[in-house]
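All protein chains of the complex are present and in place, except for one that has been dropped.
Let's look at chain A:
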Amino acid sequence: MKKSFAALAAAALVATAAPALADLTVPNLSYRTGSYAANGIPYADGFADYFTLLNERDGGIGGEMVAVPECETAYNTEKGVECYEGTKGQAALAYNPLSTGITYQLIPKVTADHHVLYTPGYGRTSAANGSVFEWVFNYPANYWDGASVAVKYLLDQSGGDLSGKKIALVYHNSAYGKEPIRTLEELAKKHGFELSLLPVDPPGQEQKSQWLQIRRDKPDYVLMWGWGVMNQVAIQEAVNIRFPMENFIGVWWSGSENDVGPAGDKAMGYKSISFHGVGDEFPIYADLKQYVFDPGKAAGAGDNLGNVLYSRGMYAAMIISEAIRTAQEMAGHSAVTPEEVREGFENLNLTQERLTELGLPGFAQEIHATCADHGGPGSAMILQWDSSTKKWSAVSDWITSDADVLDPLIAEDSAAFAAESGITPRCN
């Protein structure tokens, strides 16, 4: 996770330079500074490097070069909104701010301004309902999917029965961290497990109270919705109280190499949910090496390849580029507009064959978006950390979330948003 001053300076220059009119513009609202920089950097690098690969290898998308002006948000909501306001005039096609706080602020803005907001695995969960959230897409999975996938996995681990079991949720005391609570409460009713909630005030450097309580209550499993330093401290505290790591599962934002590093060898066995593959064995990395890293065009120092957050940034860029490609095919021309790209997102048909063509076989689940379905398959898998090889590996197949529980919750939440925003649901 390294970056250079020069890279920042270059990013700033790019940010201030207006792209050529023919360029397709996809702003990179990133955070390379501040308390969450260690997570923001690999994600931003993966995002930028994928578009660089398309430009260098393929001449862009459909013959149009892609400009990726970077704007520093420092994970600050106000700065994120400033970045949006500062770049939307460049005919920006899609935004991916990697912040639930910024996402909530941008939803009404992109709806009014007609720009796509793409929030894979974060943001407002009920944006999965495309009939209400016309300009927002959050496939392939959202927080509620994550909670459901975790519980399904634990069901499998417990022989199909969680009744009488105790599950504790350690969560970032913010809108993000609170997202899975409703779902977990419903799942607790359905499966008969006892749910305890342990909020951690951000940033989360001090969690002694929460882990003393876990030590006393002895839950069978602990789930975590954390971010930044909260993750590292939680894993260290779990080690300290000798909580079995294999029974500790973090959501995808609590499952990067950064999170397990400080606990060292003792983080062995920690698990996390993921909606994409990890590792640098995918064929695309040969192209990235040839066209991006070796010629010195990588966004970072090139030491994040294949890690979780780099892969996730790359995933987001891949989805946006495929949506743009779909939009070009639908529109019959390459210089697509934001409105046409929204159509591309809504008609995205990402198959395993296409993923293989992209050099990412089996990297993610298929997506078949529709007018109403902006949330995708809701599938994820469980990864487990091996501290001896310092690698994550999948310990489950793809697990699909419990639609019976989630769909009514999404319908209820999106209906409330539609009512308060005066939106008439579409897709009839």
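FYI, a contact is a pair of C-beta atoms (placed from the backbone, for glycine too) under 8 Å apart; a residue touches a chain by one contact, two chains touch by 3 or more; residues count from 1.
The working rule: contacts and distances are computed from a predicted model.
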item	value
Chain left out of the displayed complex - its UniProt protein name, from "ATP synthase subunit a", "Homeodomain-like domain-containing protein", "FUSC family protein" or "Amino acid/amide ABC transporter membrane protein 1, HAAT family"	"Amino acid/amide ABC transporter membrane protein 1, HAAT family"
Option touching the unshown chain, where A:Val233, A:Val292, A:Met314 or A:Ala327 are the choices	A:Val233
Selected from A:Gly34, A:Gly269 or A:Pro425 as touching the chain missing from the view	A:Gly34
Residue of A:Ala188, A:Met268 or A:Ala301 in touch with the missing chain, whole complex considered	A:Ala301
Of A:Leu198, A:Ile273 or A:Ile382, the one touching the omitted chain in the full complex	A:Leu198
Candidate in contact with the missing chain, chosen from A:Gly86, A:Gly261, A:Gly279 or A:Pro425	A:Gly261
Residues belonging to chain A that touch the chain removed from view	1-7, 32-38, 41, 173, 197-201, 203, 205-206, 208-209, 212, 215-216, 228-229, 232-233, 236, 239-242, 258, 261-262, 264, 266, 296, 301
